[in-house]
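Excluded from the complex is one protein chain; the other protein chains are retained at their positions.
Per-chain numbering from 1; labels A, B and C assigned in written order.
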Amino acid sequence: MKEKEQKKDVLVIGAGIAGIEASLLLSKADRKVHLVEKTSYTGGATIKFEEVFSNMECSTCMVAPRQQELLQDNNINLITLGNVEDVKGSVGDFTVKIHKKARYVDMVNCIGCNACFEPCPVSLKNEFEEGLSERKAIYVPCAGALPNVPMIDTDNCLRFKGKKCTACQEACMFEAIDYNQKDEKIEIKVGAIVVASGYSLIDTKPLSKFSYGKIDNVYTSMEFERLYASNGPTEGNIVLRDGKNPKSVAIIHCVGREEKGYCSSVCCMYSLKFNHYLKSKIPDIKISEFYTDLCIPGKSHQKFYEKMKETKVDMIRFNEIEVAKQGKDTVVKYSTKGKKNTLPVDMVILAPAIEPKNDASELAKTLGISKDDYGFFKEENPYVSSVISSKPGIFIVGCAQGAKNIQDSVSQANAAVGKVLSLS
Amino acid sequence: MNELKGGIIPSKTGIRETIIDLIEKSVDKGIFDAVIIPMKVPSGDSFVYVLVKDKKLLKDGFPLAPTMLVQGAKAVSSVTRLGKGNMKIAAIIRPCEARATVELAKLGQADLDNVTIISIDCPGVLPTSDFLEDPDKYLKKFDDAYKNWDDKIMRPVCQICDKSSMVTGDLHIGTLGAKKDTCFIISNSEKGDSVAEKLDINLNQNLDSWNSKVKAISEEKKKKRIKAHKELKSTVSGLDNLVETFSQCINCHNCMRVCPVCICRLCYFDSDKVKHTAEDYLTRAESKGSMRFLPDTTLFQMGRMMHMSISCVSCGNCEDACSMDIPVGQIFSMIADETQALFDYVSGRSLDEPIPLVAYKKEELHQMEDAND
Amino acid sequence: MTEKFEPRIVGFLCNWCSYAGADLAGTSKLKVPASLTPIRVMCSSRVDPVLVETAFLQGADGVLVAGCHPGDCHYDEGNYYARRRFAVLKKVVEGLGLESDRLRLSWVSASEGQRFADVVNEFNEKIKKMGPSPIKGKKSL
Partner (left out) sequence: MERKIGVYICECGPNISEKIDIDKVIDAVSPIEDVAVVEKFKLLCSADGKKFLEEQIKKNSLTHLVVAACSPKDHEKTFMMVCENAELNPYLFQLANIREQCAWITEDKEEATKKAIRLVKAAIGRVKYHSSLEKKEIDSIPDVLVIGGGIAGMEASLQLASKQRNVYLVEKTSDLGGLVKNYEKTFLGMKPISDIIDEKTKKIDSNGNIKVFKDSEVEEAIGFFGNFEIKIKRTNEESEPVEINVGAIVLATGSALFNPDKTPEYGYGKFENVITSLEFEKMNLSGKILLKNNKTPNSVATIHCVGREERGYCSEICCMYSLKFARYLKEKLPNVKVSNFYSDLCIPGKTDQKFFNQTKEKNVGFIRSSNIKLTKKGEQLNIEYDDENKNKQNLLVDMIILSPAMVPNDDATKIAEMTGVSQDDEGFFAEEHEKLNPISTSTEGIYIVGCAKGPKNISDTIVQAEAASGNILSSLIPGKKLEPEVKTSQISESFCIGCKTCLTVCSYGAITFDETKKISVVNEVICRGCGNCVAACPSGAASIKHFKFNQLYQEIKEAVK
């Protein structure tokens, strides 16, 4: 019997930090990589952070060189606005169908001058900025996004709603805007697949006791990350929706933990990081961290906690908690050690649980891999390897496999590369 | 700093003789195989360091020479730079020379494993030009000044030296506060302890009178130093003064050549890096209107301060060697005090302190970041 | 009539953070004074103080050294060394009675386009207040 040819190319799904690292490492081994990213940009969630714990390194400085490298790497075929629609075959020989949405902006011609934004008459909330600022119908999510090429949001672009607007096209000197671009169906053959599709935060609106969406100054952690980001909607100034700087803040850990049934492992650390964010911008701010159990594993994290404690943060262990309005004030009502208390604050930051992306189920189905009880991709056996999915040749890394920090995500990405390279 | 320990030994004939005697005894006992010590040159008008192997020649040794043409650290470095060798060497040098030696050891320019540094309470040295006017007269003047601890005839930097009894080597001979016909011998290392032990010197004697005298002198000199630096500042610092001060410079680089801690094989400022094309010089002349030649004299001095002020021991050799009488030694001592203070560093204080430019702390010097107004 | 003073500022920018931050200022179309001429180096630790002295003594009205924030250095610890060298340099300049305020060390990250613009604006204003470097007219320096 003739042995079937083993395909060497690799599909990586998701261009967040795990996907980027896996792709670069595979490319180093001279593997051709197809990196499919759902959004129009690379960097995933990591590039939304201004700084990362525990060394408080600037996230952009850390990731941008890797993003640049990725874009300039001839072995890596980056497919943005791409969705994996169908996967057939088995290890060594997968046939993958990708639906690539039209960007309507030519990646080659566009030089990233941003001249097309201004004339666009449409203005709407920028999702990348968690709705804290506006964007146009043709846009890049934030300054410095890579690739630095805008896309047209056809749901909101007037032209795609049947109007005659050509404002952006007129503004472009490079003939980069092409309304006739069509969605593409791409079919590739690969030998292995690395799934690095990332995570979402649990929707805090249904968790009504936190009053998110009802009280203006209740923010999610991701909103707060953008509020502090120097390339974010306020250029890093911590201002509330009413334009004032908060004088007191409550950070609430474990939001949605009970509902999800697991600890998301990074919230304690990033909440402590927020403490640093807040103190660095508003030195005399009063901060209360509401937590249940401090989960700060690992060799460098407790030291960070101790450093944060020196900033006089009030660490309050709660049993019950609720955010409410009391007159004009926003208050945190909580019980601790059996006693009930009320704390008025100017701002509340919620640290919601990490959960699988809403399309994780669909992707699992497409790939033919199983999910665990929580909807994350399931590792076949953690004592064989946590990156091996239920299907040979498909590897799962980063938060798509379970909540974890950047270091562990990157380790898994490297591990998956090890697995791919030792396949054949 | 640790409390120093030491003993008292007889010194009837004079300090030079006492030291020679001590060294001869040590050589007899096999403690040292060779000695680095100043000696008078045959013409009688100068002193140089000599590596003495023949014990008989030790009697010509001349510790506390009135001048310092070659800094002792350079001698120790020359002998041991390429390896410590297999012989035990004693180096009889001044405290500033000992400190420079320690700096050189940190810079990989001296291997002190087999060297025992013996320093002496130092009254300063004479400016070479004074001494040469009449060597015999000035030798006598020096010796008189030494007895009375009178620094008026010494090099300007010696007059403001607050580390003239600083113990940084292995052994130190102290004359300050000593009773008649005695002197102190102080140990600063295990090496020093072992020499004393072999010479049957009890190192557990009372050093109070030396300590208090040294402290008093050092404090007085420190005041003088601060005052002198302040005065110096008013004459050399500021753009116009500086231009005037260095305008005499003829780029001979003598200051650099005699500097004990200027270790480079080829000075950065002698290298091709600072030599430019006619076109480059024309551009510079254009932007300034004109430019002087030889060029970059101030850059040279500032560059040296950048590279070496951290290790400067204020010995004043540079100033002594300056053919244009630029007070470069005083300027260096002023700058060195400031750059070393940045890191709470004292050049040559201890072998265990890394040179600040090869170390860092994560939290420091925030006053240097951004605008400081 | 005096000519309008346009400062000449030399900016040593580290490739990974500050140069990227300066680029981001561009991409974000922020206004940055043209007085600063950027010089790209791989790391702030490459900025040999002699380079800064050279610029300063040749009459630069200001010299900016910019690198990654402490802890963020692409090469792990280069900026800590850079800071020490800069400190010594600043002391030397100050000690000689020259205008050490014409030398500035700042940390600018790759996401801080606005901060880059602010740093240069601030520095430029300061230099403008100080006036042209008096060194420019001193031929013998």
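Methods note: a contact is a pair of C-beta atoms (placed from the backbone, for glycine too) under 8 Å apart; a residue touches a chain by one contact, two chains touch by 3 or more.
The shown structure was predicted, so the numbers you read here are calculated from the model rather than taken from an experiment.
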Report, in label order, the displayed chains that the undisplayed chain touches. A, B, C
One chain isn't shown here. Among A:N109, A:T154, A:S200 or A:S280, which residue touches it? A:N109
Out of C:R8, C:K90, C:R104 or C:K138, the sole contact with the unshown chain comes from C:R8
Thinking of the whole complex, not just what is shown, which of A:V190, A:I252 or A:V387 touches the missing chain? A:V387
What does the interface between chain B and the hidden chain look like in terms of residue numbers? 81-82, 107-109, 263-268, 271, 273, 276, 279-280, 283-284, 286-287, 307-308, 354-355, 357-359
What does the interface between chain A and the hidden chain look like in terms of residue numbers? 17, 21, 25-26, 28-30, 52, 54-55, 57, 62, 66, 68, 72, 108-109, 111-113, 115, 173-174, 261-265, 293-303, 306, 337-338, 372-374, 376, 382-387, 402-404, 406-408, 410-419, 421-422
Would you write out the residues of chain C that touch the absent chain, in ascending order? 6, 8-11, 19-20, 22-23, 25-27, 29-32, 34, 37-43, 45-51, 54-55, 58-60, 74-78, 81-82, 85, 117
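By definition in this document, only the chains that are shown with their structure count from here on.
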What is the distance, in whole Å, between the centres of chain B and chain C, each centre taken as the mean of its C-alpha atoms? 36
Between the Cα centroids of chain A and chain B the separation in whole angstrom comes to 61
Multi-chain contact sites of chain C, meaning residues that touch two or more partners: 71
Touching residues on chain A, where the partner in the complex is chain C: 50, 55-62, 64-65, 112, 114, 143-144, 148, 229-231, 235-236
Listed in rising order, the residues of chain C that touch chain A in the complex are 16-17, 20, 24, 27-29, 68-69, 71-72, 74, 109-115
Within their complex, state which residues of chain B touch chain C. 233, 236-239, 241-243, 246-247, 268, 284, 287-292, 296-299, 302-303, 305-306, 309-310, 331, 334-335, 338-339, 342-343, 356-357, 359-362, 364-365, 368-373
